[in-house]
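Missing here: one protein chain of the complex. Every other protein chain is in place.
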Amino acid sequence: MSVISITRPTNVYDDEPSDIEMSDVEESGELKKESAGESIVTPGELVTDDPVWMKGHGTYFLHDQTYSSVAGSVSRVNRLLSVIPLRGRYQAETGDHVVGRITEVGPKRWKVDIGCKQDAVLMLGSVNLPGGVLRRKSESDELQMRNFLKEGDLLNAEVQSIFSNGSASLHTRSLKYGKLRNGIFLKVPSSLVVKSKNHSYNLPGNVSVIVGVNGYVWLSKSKQGASSTTSATTNKAQAAFDSSSSGYNPGQGSVSITRLEEESSWEIYSDKNESISNSVRHTITRYYNVIKALAFGELGITEQRIIMGYEASLAYEDVGSLIDKEAMESICQDVINSEKMRG
Amino acid sequence: MGKDIDISTNQEHFVREALKLGIRTDGRSLLESRKPIISLSPDLYGFVEIEWGLTKLAVRISAEILQPYEDRPFEGLFTINTEISPMASPHFENGKNTDDEVLISRLIEKAIRRSNALDLESLCIVAGSKVWSIRADIHFLNFDGGLIDSACLGVMTALQHFKKPDISVNGEDIIIHSLDERQPVALSILHVPICVSFSFFNPGAVEENIKGDLNEEISIIDCTQQEELLRDGTLVITINKNRELIQISKSGGLPIDATMLMDLSSRALLIAEELTDMVKDLLKKDEQERYKKLNLKMLQAENSR
């Protein structure tokens, strides 16, 4: 039985608001061809009826036929056939550097929202407590868990393992992980974060950023900032650190562990912000808006691009004007152009 | 529904395996309905008890004279009260409407009230000021599946059985004659809707159901509580003897093939015919018996004079 239907002609889509990306697709002609080659599949579509393929994520099968269960692109790794969805919640993988927020303090564990399908777990045993690595966790530690991390606290951590039900287990057993302060939080789609070796960068302007693989971003004042406004507490920590590195005998382990033991004082669980100068605050907001703009333009977020975006944004004196759509678009365009210039 | 009733995995497995072989735990075949026992009250009009397997319910029809709605001055009022109390089964909570309860009451409402089974215009006494208001109260006494089927049958039987007292209109005044004074009048019923619920079970994997072309889905009629808790999907067809579909409701659940739907609806028609005739016979018998009794009473009255 036939059905008549009327739709708008497809070229109407060309004057969509996000046409900035459209135009730039046309410019990079060869890339477009490439992407057109591997078109996407949609739910219920037959991907293959060849029985040699192993069925991975995003697929289901009946007899020999493999169907897609999500809209996305087909990925073939050796014999494993899977469909990677275009969008979707962040899926934790072991080794990912993530930023999270404590949602619940439970028996011997914290629940952490990392933008996953389920909250991740941070066991009391997988954090560094004041007093060094070799310290055993006692019952009193269990009682004062809220003094270390409480609901709403932000932290960065590494995914230690994935449980069979899909939820993640985190750890903060390194100096670079732990509670976050001195900055602001920002969320971008996790699909935009490009995975790399390192996810925390020191940016020009005395600002550090942690771009969590889960799309949670933390912008803060740099730690070893040589600015004149370092507080007394940091000075003390710095002093303690200096004395230890000179006085401690190597041989017990690597340098990082010795530092760990000394710096793992209550200091790392402090809630107090250091004093942050106005100029640093301004720079932080500028970076904040730059990352927002990159996310708006759906560009992958890398250290390079953040810095390039920052440079491009300097054309706008007022940080607040960066939230205009035109400003965001032009920043994205600048980033793409300068990337092209570098090749 | 079954908030506190859990069926063990073992038992679930057993029921499903048996269904695959075409056997149900109570020995019926897949498309065999339990036989409802309808008992009419010998002295009251419009009081009916239905026993459908272990499911048991009572329906009482009552009538009073009220003012009609302003926008519908020529129509009488008809309400169906379908509150399920914990009496039926401990997992119905008092005053708390779960989704299932809402679905049940909506279905009965649609099957009987919205389909105009009761002629509302015949209930009008004085346009705009006085109409009959008919109220059906369903009391669920015990629950073993098939609430919709039995409630619908109960209400329809009771409506056909009910007689409202005769009245005479004198200008604005209305005289209601007692049952002894004048013969009461039956309601005007336009058609008799019968609900038939089917339950579906998926014998294989979900993938087979969605993509395969075996169409092996098992459908059963009139399931018990246990089967109701385990089923993968349900379909309620309301149909009358005149080959009119009154409503079809398949609120989600296991997808079924269109040909299966056609098959099931013609099956529903057979059941509807059977039940309508059964109710008709029963009412006729009841009528005769009442007539006999009445005659006897009249004779007795004469004798005592």
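Letters A and B name the chains as they come in the text, with residue numbers starting at 1 for each one.
Basically, a residue touches a chain if its C-beta (ideal position, glycine included) is under 8 Å from a C-beta of that chain, and two chains touch if they have at least 3 such contacts.
Throughout what follows, contacts and distances are computed from a predicted model.
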Checklist outcome for this item: The chain not rendered here carries, per UniProt and among "Ribosomal RNA-processing protein 41", "V-type proton ATPase subunit a", "non-specific serine/threonine protein kinase" or "NEDD8-activating enzyme E1 regulatory subunit", the name "Ribosomal RNA-processing protein 41"
Item to check | Options B:Ile7, B:Leu30 or B:Leu103, residue touching the unrepresented chain | outcome: B:Leu103
Checklist outcome for this item: Had the left-out chain been drawn, it would touch subunit A at residues 1-8, 10, 13, 21-22, 24-25, 28, 31-32, 34-36, 38-40, 42-44, 58, 60, 67, 69-73, 85-89, 103, 111, 113, 117-119, 165-167, 189, 191, 298-300, 336
Checklist entry - In the whole complex, what residues of subunit B lie against the chain that is missing from view? => result 97, 99-100, 102-103, 105-106, 110, 114-115, 206-207, 209-211, 232-233, 235, 239, 243-259, 261-262, 265-266, 269
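Methods note: only the chains that are shown with their structure count from here on.
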Item to check | Averaged-CA centre spacing for the pair subunit B and subunit A, given as whole angstrom | outcome: 59
Item to check | Residue ranges of subunit B in contact with subunit A within the complex | outcome: 205, 207-208, 210-212
Checklist entry - Hey, which residues of subunit A end up touching subunit B in the complex? => result 44, 60-62, 65, 67
